[in-house]
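To start, the structure itself, in structure tokens.
A single protein chain has been removed from this complex, and every other one stays in its place.
Here the chain labels run A and B in written order, and each chain numbers its own residues starting at 1.
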Amino acid sequence: MFDFQLINGLAGLLIVTSLLVILSRGPANSARFYALQSFILVLTFLALAKETGSRELYLWSASAFVTKVILVPAIMYRAFSKLDDPRLGSGETMSPAVSVILAAGVVILCFWVVSGVALPAAEAIKPALAVSLAHFFLGLACIVTQRNILKQVFGYCLMENGSHLTLALLAAKAPELVEVGIATDAIFAVAIMAMLGTRIFLTFHSLDARKLTTLKG
Amino acid sequence: MVFSNLPLLILFGPLLAALAILLVPSRGFGLRLIELIHTVSIAAVAVLALAIASDVVDGAHLTAFDDWFAVDALGAIFVSVIGVVGFLTGLYSLSYIRHELRDGELDPAKVKSYYGFFSLFLFTMVLATIANNIVLMWVAIEATTLGSAFLVGCYGRKSSLEAAWKYVIICTVGVAFGLYGTVLAYANASDVLGNADSAILWTTLAAHATALDPMLAKLSFVFVLIGFGTKAGLFPMSAWLPDAHSEAPSPVSALLSGVLLKCALLVVIRYYAITVRAVGPEFPQMIVLILGTLSILVAAPLFFVQKDLKRKLAYSSIEHVGLIAVGLGVGGPLGVAAALLHAINHSLAKALMFCGSGNVLMKFHTRDLDRVKGLMRVAPVSGVLLLFGCLALAGLPPFNVFVSEFMVFTAGMKAGYLWLMLLCALFFTITVAGFIQIVAGSVLGKAADATPEGDVGVAALAPMGILLVLVIVTGVTIPGPILRLVGDATAIVTGDSTPVAFAMPWATQAAPAEVALAGPQLHTETKR
Partner (left out) sequence: MMTSVSDSMTMTLALATIVLPFGGAALIACAPGKASKWLCQIFALATVASILGVVAGFVEAGRAGATQDLIRIGRTEILGLTVDALSVLIAVAVIVIGFLVAVYSASYLTMGNREHPAVGRPRYYAFLLVFIGAMSGLVFSSTITGQLFFFEITGGCSWALIGYYETPKVLRSAAKALLITHVASIGLYVAAALLFLDTGTFAIAAIADLSDGSKVVVILSLLFAAWGKSAQVPLHMWLPDAMEAPTPISAYLHAASMVKVGVYIFARALLSAGAVPHVVGWVGATMAIVTLVYGFLLYLPQVDMKRLLAYSTITQLSYIFLGLSLSVFGSHLAFQGAVAHIFNHAFAKTLFFLVAGALSYTTGTRMLPSLRGIVTKNPLLGIAFVVAALAIAGVPPFNGFFSKFAIFSGGFAVAQENLLLLPMLVIALLESIGCFAWFLKWIGYSIPGKPSDAVASAQPLPMGMQVVLVALMVATLCSSFIAASWLG
């Protein structure tokens, strides 16, 4: 039972780190926090693996460590540290206080939704499950409210982490190949977005999503 | 179930071609070689797709790689659409891209990556249609975005970069919802079945759908619908679509609208099938119907007011995807069959029109309908093709869109949605008006004196001609194999395994044979 508490606790930490990712100034900083968050995610996986005895989950933790803690943040750090649009600040359209309150609201809502699920596997880890769902929506909120297009990429990463956690929580024994598929896709997605973002910065000399308004109607 | 190499061949053919193209240098003779590889790749996909389809028509259920890949009648429909439309738009690309190269819109390096990503894009779409593993399905749809993002932003202009960015962001976010839905469905199944390996297969999910937890099944369907519905272009998640379709090179627009949207729809349809079995038809039908209707109601007026030819066509795509969703939403064998048929028909007609918009661009160098005048005068063959394309998409006979629109309409009335159908029909009248506007304003009329006379080359016109023939043939008679595939696919979707539940509106088992018998008389009418 203790370990499930550990899992739930780690999941709670995920929310905190994602707020850090969203609110920090500059994409390079966000990349650091994202690496931190992914590390916590890997720890969660390990805890889960120990608890459920799932061999697959150990493998997952390893591959997630390689892709999410090292590769993706590295790509982003390298690509983004050259690009900076100081006029944007953190790029948030909402004040940090409002963001935090909103995040809290999302988490509460997700707890409520998850309470309706009746799967036996989900019993002990409902808080973590709720967190994973909330994490997903926090990522979405980040994309919607951000003006900085690079920060929007982090939003996607958060969403992806959220679904990843849900998968691990609900289906710990999923084949390793599935995990690899998801992780590879995420890397490609981030790489392509980073590339596009760079080209946009070089063409528009700005990272402001509001400047992208040629196409309308 | 038959093990077959065909799915693997059609999958890895274009992938290898893409890699080969990326290895060839883009200087001098290299470009010709790239074009050759490209042609071989698209031809191979077309031939293999039709081979797969013909096997499936004969009743086979092809599988490969531990059932991770499977082609049933439902998949075969979409594989053939990829094969045929991919081949024709690929052929069209040859002359279109050469033209862009001559005009200096693209440089050799970009041409090289265009062809490379074209094959890669085909690979990802084939993957999406033959995947039986639901996570792989998600991976494939996500990969289609990544594969086509470059194609959308190909020109590197400000507007195309913007379009590509919106495309990538909205679609990856949307598809992230799809991932969540997939995860929920998988978790649900693996918990219920207690077998983590087979729970990931769509066939297993569909077979044991009744055992699933209803709450999770519903939640999963909502996520999937939002996620893959984004990619399919359903309102309100369709914000990316007009931008991406209008900024991409025309053959790519044809591929996006004709094929990509349908691949995403296929995934939606697969989950629809699971959900219908798990929680009954009411819930999935209702939300699909709402989204479909909204798409039509919103897209039709927006379609009408656009001044940009390709944006117009993009909105028309949203509208037609909406109609397909309405077909699914009214449900029943008739509605599902109508939706599937409309998916096929719309692919052909829309590919024709987007290629036509490519001709317009080659002649006039603008998509602004106020400045495109008298296409018929300066380029008569393009003019005629565009004219018929417009009439076809407007839903007039003897073109195929008319047939399936009528079927959706009939299905809706059968399900008791008389007023809804009347509403949709009225909004489709706006579409007719819009297309007539295109023809009246831009195809006909007097061209500006500066526009040089002369049509685009035969190489660009031939694929369009073939598309037009297909649009007319499928409009005058539904060929037996298509009828068979649609019928079988409908049975797969609705979960009716009884043999009598053959899905055509005029439901009997012997239908294909009789069509073949009655067909020739009508053929004389079209072929003369």
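Keep in mind that, in the parts below, contacts are C-beta pairs under 8 Å (C-beta built on N, C-alpha and C of every residue); 3 or more make two chains touch, one makes a residue touch a chain.
Computed from a predicted structure; not experimentally measured.
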Which displayed chains the unshown chain touches | B
Candidates B:Leu91, B:Leu241 or B:Leu391 - the one touching the absent chain = B:Leu391
If the hidden chain were put back, which of B:Leu294, B:Ala425 or B:Ala462 would touch it?
-> B:Ala425
Missing-partner contacts on subunit B, residue numbers | 384, 391, 396-398, 402, 406, 409-410, 413-414, 418, 421-422, 425-426, 429, 432-433, 436-437, 440-441, 444-446, 477, 504-508, 510-511, 514-515, 518-519, 521-522, 524-525, 528
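Everything that follows uses one rule, which is that only the chains that are shown with their structure count from here on.
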Would you mind pulling out the distance in Å between where the CA atoms of subunit A average out and where those of subunit B do?
-> 32
The answer for subunit B against subunit A in the complex is residues 133, 135-136, 138-139, 142-143, 145-146, 149-150, 153, 156, 158-159, 161-166, 168-169, 172-173, 176, 179-180, 183-184, 186-188, 190-191, 196-197, 199-200, 213, 215-216, 219, 242-243, 246-247, 302, 305-306, 311
Could you pull out which subunit A residues touch subunit B in their complex?
-> 56, 113, 116-121, 133, 136, 139-140, 143, 149, 152, 155-156, 159-160, 162-163, 166-167, 169-171, 173-175, 178, 181-182, 184-185, 188-189, 192-193, 196-197, 199-200, 203-204, 212-215, 217
